[in-house]
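Only one protein chain is missing from this complex, and each of the others stays in its spot.
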Amino acid sequence: MGSALFDPLFGADRVAARLDDASWTAALVAVEVALSRAAAEHGIVPAAHAERIEAAAAELAVDPATLGMAAVEGGNPVIPLVRQLRAAVGDAGGSVHPGATSQDVMDTAAVLLVGWAGDVVLDDLRGAADAAARLAAQHRETPMIARTLGQHALPTTFGLVAAGWTAGLDRSRAALQRAVAALPVQFGGAAGTLAALHPHGPAVAESLARQLRLADAPPWHTERTRIGELAGALAVAAGACAKPATDVVLLAGTELGEVSEAAPGDSSSMPHKRNPIAAITARASARRAPGLAAILLAAADHEHQRAAGAWHAEWETLTDLLRATGGAAARLRVSLEGLTVHPDRMVANLALTSTETDTGHAADLVDRILAAR
Amino acid sequence: MGSALFDPLFGADRVAARLDDASWTAALVAVEVALSRAAAEHGIVPAAHAERIEAAAAELAVDPATLGMAAVEGGNPVIPLVRQLRAAVGDAGGSVHPGATSQDVMDTAAVLLVGWAGDVVLDDLRGAADAAARLAAQHRETPMIARTLGQHALPTTFGLVAAGWTAGLDRSRAALQRAVAALPVQFGGAAGTLAALHPHGPAVAESLARQLRLADAPPWHTERTRIGELAGALAVAAGACAKPATDVVLLAGTELGEVSEAAPGDSSSMPHKRNPIAAITARASARRAPGLAAILLAAADHEHQRAAGAWHAEWETLTDLLRATGGAAARLRVSLEGLTVHPDRMVANLALTSTETDTGHAADLVDRILAAR
Amino acid sequence: MGSALFDPLFGADRVAARLDDASWTAALVAVEVALSRAAAEHGIVPAAHAERIEAAAAELAVDPATLGMAAVEGGNPVIPLVRQLRAAVGDAGGSVHPGATSQDVMDTAAVLLVGWAGDVVLDDLRGAADAAARLAAQHRETPMIARTLGQHALPTTFGLVAAGWTAGLDRSRAALQRAVAALPVQFGGAAGTLAALHPHGPAVAESLARQLRLADAPPWHTERTRIGELAGALAVAAGACAKPATDVVLLAGTELGEVSEAAPGDSSSMPHKRNPIAAITARASARRAPGLAAILLAAADHEHQRAAGAWHAEWETLTDLLRATGGAAARLRVSLEGLTVHPDRMVANLALTSTETDTGHAADLVDRILAAR
Partner (left out) sequence: MGSALFDPLFGADRVAARLDDASWTAALVAVEVALSRAAAEHGIVPAAHAERIEAAAAELAVDPATLGMAAVEGGNPVIPLVRQLRAAVGDAGGSVHPGATSQDVMDTAAVLLVGWAGDVVLDDLRGAADAAARLAAQHRETPMIARTLGQHALPTTFGLVAAGWTAGLDRSRAALQRAVAALPVQFGGAAGTLAALHPHGPAVAESLARQLRLADAPPWHTERTRIGELAGALAVAAGACAKPATDVVLLAGTELGEVSEAAPGDSSSMPHKRNPIAAITARASARRAPGLAAILLAAADHEHQRAAGAWHAEWETLTDLLRATGGAAARLRVSLEGLTVHPDRMVANLALTSTETDTGHAADLVDRILAAR
């Protein structure tokens, strides 16, 4: 769930900073604070208690390692966190965690984290798409050979190639944005019935959602389609990064030489090497997304009213999938923002098999694709 | 891609009939016919030729096995199909396949198949959701114990359990419908540039889309986000089936005995057995979806202007994923439509740990979930 | 589970012929016959009955579609098959299926199928490895540039590249052979206790294994490590095919032009195209294996004494995985057996970045790798 050694190379450092242990504990605390405030809005706990809880939470020293050790006994980190928070607020302790179950807090915290990390992923997807769109516009008429099944086919333009990258990145970003926004607050209580706060449960859920700027919804503790949709959207976005990254790696190959990265990795012993490291590491991260998504998609079969394993399997997998897709987007952005195009090499390669030079049809398509952004 | 021995058991027979070799060849032929007609609309081929092609196609005896053998040489079944169709129309042969490449026809045919098979999947998802909703309404106040992590928690109602099933099935059906509808016609020509018909390419694509009642879009030959989105949606829908199927299997267990299927599998040697076969086989199919979806999600890295393998890997995988999700939905529908609920057993089990009998909070949630349908 | 339209293109026709519905039913019948004979060996059923059962089975017209429809009721095709077989043997009916449960017959039949299909897969893996080894020997000193991260590095020889292919194919074939051979007969009776034939159960299992030339083992009805090992071995073998297939596609690219296939797919409109279709389709099949293997690896969590879904999910997945790996091996073999190497292009490409011509170190490694076969 984060590695100082590997995250920078794989572009995951920015997103990982929003997914680390400290982020998780911050999110858990934020949910508990918002929950007490939401309950106070409806007179379920005293408003003064909610304020004391918020103040105490702001000062609370929550050590992830301590919380992690304490989580073993009850099966999740919420139980010891609630204990710690209650201890910190004295006689307001009864106003901590009103009507909630651990899953309410874990799920809502996960939704917060997805939002925080998702912003980074979406930003890098947009940055990569914008860079691709700029390349498309600049090179709308730059002729190059289209290659099908690895073989020269007919001429196209580099602009059209880059426009295709743009379209995929834009589509996948929009879908990811929808999937992130669709994740609502979780609030159902011990059995998902909102029994403890009856009849105020739905109203408290609504307040909680407003406090945390999340959508509201009936309890979805065992209805995990939204998690599956998010997993799918993240894997699709990773795939939308894999396509241009693969093209960059291939076009940067020594014999083709049609593009190069701004800061290629070099080699002390082999000075002619110009490794497109950003695209290479984007591909590496993208390769990890489908398997991680499959874990989440397979974890939909929650038993009864709380799954005995499928739920717990989501936590780290979701974190890792956000890191993988985020890393792919970040590194692709670096690759495309710094990409140097070599039209002379494109022309030279094109000439191997073609004398065609008209690029109007491709340029028209570029305009059409970019206009639809 | 279909098995007479296994399809009925796994509920895949109805959907498989729209995904078999004959369906594929019918779709390929339908695309070629529509393409000639679309080209005729724009004066690219004579209208009379398009009519002869349509008439010949209607009579054409396309043997999948023959086509399959002939596909080896060129790498896909479109090449020999075009040859056969041209031979059948004599001097109108030049009006077959105007401006197209094999991928245009394969991709558009796949989109047709997804639509045909998707209708069946969506219908069974709706049937299963409706059955779940009926159970939810009927049992909105039927008390049962909520079980968390396999242990008795607090009371809920069976209606609320079934309402959760409904919500997941409804959500995933709506998302699948969007993903299917988002799949457009593919038309880009040899290099994805629409060069051959310039400047009429986009107009022909639009006509082709209209003919086939599909959406129109710029060429997406290597921009596969829509395939990924479909894969994700199918896996999510399979997961939405897995959840109620898992609950049915557990609730039907001998000790719990809270539900039973209408036509349980029995055993000659063990007459007390009442195997919930429909739910069991729904679970089996649902288990296959995430791995199949991962194959499609991982196949986004199409090289250059036609992928050397990633594209080809889509064909059978997409077919199998539609069969898996379709089978899960069909069998779950059977399970839920015939489900017998045993309130007496629910009460008896509940009494093991609880004396609580108020079900108002759960019934309120049922109403809220069903009202949102 | 087989497609006349797609199997030849993907090289799956030979292996699919051993995995189709007819093969499954033949395997099921073979197990029932062997079981009666095994029981007869130990005096559990009359020898005359076993002979009549064998004779009747040889004449039995088992229609997969009929069996498939009848399988819905009880949950698997063994139940109606036993009924049909009993009907065919009159008063010897009681000697059909002695002491067995459906899973005994399904599992053992699956093991038979794995053996039948596995022979084809292993044969094609060996054929591909032998072709790679021949290329390695022929070209042990043929200089070419080694490419790392897509960039020219230092010289190697094509022989060393092909020797690496050989090593991977050989390793994976040996592991697959072990995994296939490790699959034993399944015989445990209704609860996996061999209760019905006590104390003769283990002896009957041993006889059954001998009859079917399979290994013997205690019941493994819910202990699926062997299935997982087979899944892993098949996916590894597919990966061992993907490596050379990927290299062939890249080396056959227009700019590199260092190899070409014997029967490349051509294009009517683009006569210069030389698509390495065999390698391309090998890659496509290989891409499908990891996702299919993951389904089987995830299906290890069989509940209690017979899984309610995880077991059923194995049947078609195992079949499809054998087809995918078998197809990859078959098409790679075609690719490598017909591969033309172009040393002149290798030298020309090498000269772009290197003047080094010594190949002795690479040739030494080739000899060492080939000597270890």
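Letters A, B and C mark the chains as written, and numbering starts fresh at 1 in each.
The rule we apply is simple: a contact is a pair of C-beta atoms (placed from the backbone, for glycine too) under 8 Å apart; a residue touches a chain by one contact, two chains touch by 3 or more.
All figures in this text were calculated on a predicted structure; none of them were measured in a lab.
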item: Touching the absent chain when the full complex is considered, from C:Arg37, C:His97 or C:Arg306; value: C:Arg306
item: Touching residue (missing chain; options C:Ala34, C:Leu250, C:Leu318 or C:Val334); value: C:Leu250
item: Touch criterion as defined above, residue of A:Pro8, A:Pro46 or A:Gly338 at the omitted chain; value: A:Pro8
item: Contacts of subunit A with the absent chain, listed as residue ranges; value: 1-10, 21, 24-25, 64-65, 67-69, 71-77, 79, 190, 245, 249, 263, 265-270, 275-277, 279-288, 290-295, 298-299, 308-313, 315-317, 320
item: Touch residues of subunit B, complete complex, unshown partner; value: 145, 147-154, 249-250, 252-256, 265, 270, 272-277, 280, 290-291, 294, 298, 349, 352-353
item: Positions on subunit C where the hidden chain makes contact; value: 75, 101, 146-150, 153-156, 160-161, 164-165, 167-168, 171-172, 175, 190-195, 198-199, 201-202, 218-220, 222-226, 228-229, 231-233, 235-236, 238-240, 242-243, 245-247, 250, 283, 286-287, 289-291, 293-295, 297-308, 358, 360-362, 364-365, 368-369, 372
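As a convention for this text, only the chains that are shown with their structure count from here on.
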item: Centroid distance [mean C-alpha coordinates] between subunit C and subunit A, Å; value: 37
item: Centre distance in Å when subunit B and subunit C are each reduced to the mean of their C-alpha atoms; value: 28
item: Junction residues of subunit A, two or more chains touched; value: 147-150, 153-154, 250, 290-291, 294, 298
